[in-house]
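A quick write-up on the structure given underneath.
Each chain you see keeps its place in the complex, though not every chain is here.
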Amino acid sequence: MDVTELRGRDLVCTQDWAVDELEAVLDLAARMKARRYSDEDAEILRHRTFMMMFYNSSLRTRQSFEAAASELGGHAQFLEPSKLRIKTKTSSGEVLRDTAKVMSRYACGIGIRILEDSVEAYGDGDAFLREFAELADVPVVSMAHDKFHPCQGLADVLGMRERLGDTRGKTLLQIWGYSPMVRSWSSVQESLLVNSRLGMNVRLAFPEGYDLDPDVIGRTKANCDAAGVDFEITHEQEEAYDGVDVVYSRHWMHPDRYRIGREGDQKLAAENRDWRTTMERMSRTNDAVFVHPMPVDRGNEVDDDVCDSERSLLYDIAENRLHVQKAIMALTMAG
Amino acid sequence: MDVTELRGRDLVCTQDWAVDELEAVLDLAARMKARRYSDEDAEILRHRTFMMMFYNSSLRTRQSFEAAASELGGHAQFLEPSKLRIKTKTSSGEVLRDTAKVMSRYACGIGIRILEDSVEAYGDGDAFLREFAELADVPVVSMAHDKFHPCQGLADVLGMRERLGDTRGKTLLQIWGYSPMVRSWSSVQESLLVNSRLGMNVRLAFPEGYDLDPDVIGRTKANCDAAGVDFEITHEQEEAYDGVDVVYSRHWMHPDRYRIGREGDQKLAAENRDWRTTMERMSRTNDAVFVHPMPVDRGNEVDDDVCDSERSLLYDIAENRLHVQKAIMALTMAG
């Protein structure tokens, strides 16, 4: 594939890119990881500015994007939009078009993080990101939003491949874990889409009622069909682990979360405290690796000994965020 | 002119610099814009630190100064003085002298933004900036303060020249526009001073009562006299547009704003809701270009179709902030 075709492209969800484009990212990320700090990558964004707009605060995402820009010779500006005077329905201020057009004059690319707590209804964050991307003249990349988290999804894939080799035909268990932390659907939905697309069998397991976005589920099924692999949904926690190659455990919020609020969601979640990845449950798998996008709620979502076992990919995948993001920036934003 | 004479110079208002010094900035800014990201400018501030002190938050100013430092090979630190322990009349803390002297040891230059909301009376911000500049051993540049905004003024000039060629002898309409946003006098006063100095006829139009600083008006008149061009003040909105080459529309606060507060000012402004730049009013001009320092309050100060017309310089001038600031930093702060 001619990667120059990726110049100027936005990345809101991996589903928006062709498979060979995603493979180009994964391939470059792996090479950049192997040659970290080498001259080869040192000038890719030389003195260029990547702007990060955090409608929600973040630990890993800010650190990894800011480091990614630095390692490519550029600089990431950390912007908190509560301080940006952007017009809303109820306040005077600058229209989004003006913000996006001017940022495009200063920056080589723009990252946006906008999660549940910053929007009124599911999908508003995704719509905001796509509107901003449409208005901006430089690439816009999701740094996690209410629907998707493409950089996390690609970091997951890279981590699984590092340990398992080709994941095509292997089985991913995407399973709900208890936590009071009321987490976004973004990482989980991205994982369903990208891994089905890249040819993994997908088993989705959660307590009844914790359904994800039906549109994403439909697209995941279609991805599996297209790749000739299986997709199934189960509410049986124990059996879900049987024979899988990857266990991806993670809390996600209830679909009623926007209506019932954080506390209502926490109350619902508490009814499923037993949904937790344990070593015993891991023993039902095909010696599976353990995946989680972090931060982990240890003792709730998953036990300590799973996190710290030799089969845990926690830190490798967290590190891969950096490499994947460097690759995306290099392919879409380089001069 | 020998531009090495600009090494170490502060910039609080364009009026403090000689005309050929301002021309040196404009000339370098235009060249830097044309050769953006080239090797020629990449090491001018290599690994040097520019410190930005934001007493008031900002969108454009922070983005453009931080990008300017990056593009010159340096780094801009984003400092919010509410977190700096600077002594005030009512609190213990470090005296300004100590702050300025130590920052001068770390930084190659210092930018300060201090607007109405951070001072008790008009002029206090200007006085603070001049005191800080006196104490500091490195150049201090205004990033907008209660009286002036030199970087905006120079970006305006560069944008007008890009479209109109030589502006000498052409006519600038500086006109008040309605907005509830209670805006600073800084950009407008800077525009009056710099454009009169560089030889434009100046027509200043506003609803009765919205007088600006009499000292600035006096200096603008004197600038016009010296340049052999005209200065006039009018309160007739429609006629103000007749035959001008540039329309610069912008809300500014009432002179009583410090006494009556933001809400009092908004109430006063609402009496002049009809002061708005429309296409119809633009049609009275000599096919004028439209200038606004942004953020624009669309629908209040000016109509959408004016902002988005081919004669609008909005984004070009916003971009020019970057180039002008790079030129100022290069001329005053380079190693």
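Residue numbering begins at 1 within each chain, and the chains themselves are lettered A and B in the order written.
Quick note on the criterion: a contact is a pair of C-beta atoms (placed from the backbone, for glycine too) under 8 Å apart; a residue touches a chain by one contact, two chains touch by 3 or more.
As the structure is a prediction and not an experimental result, all values here were calculated from the model.
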2 identical chains shown; how many in the complete assembly? 3
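We take it that only the chains that are shown with their structure count from here on.
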Cα centroid separation between chain A and chain B, in whole Å? 41
Can you list the chain B residues touching chain A in their complex? 37, 42, 57, 59-60, 62-64, 66-67, 70-73, 75, 78, 179-181, 294-298, 300, 307, 314-315, 318-319, 322
Tell me, which parts of chain A touch chain B in their complex? 46-49, 51, 74-75, 77-79, 83-85, 92-95, 98-99, 101-103, 105-107, 335
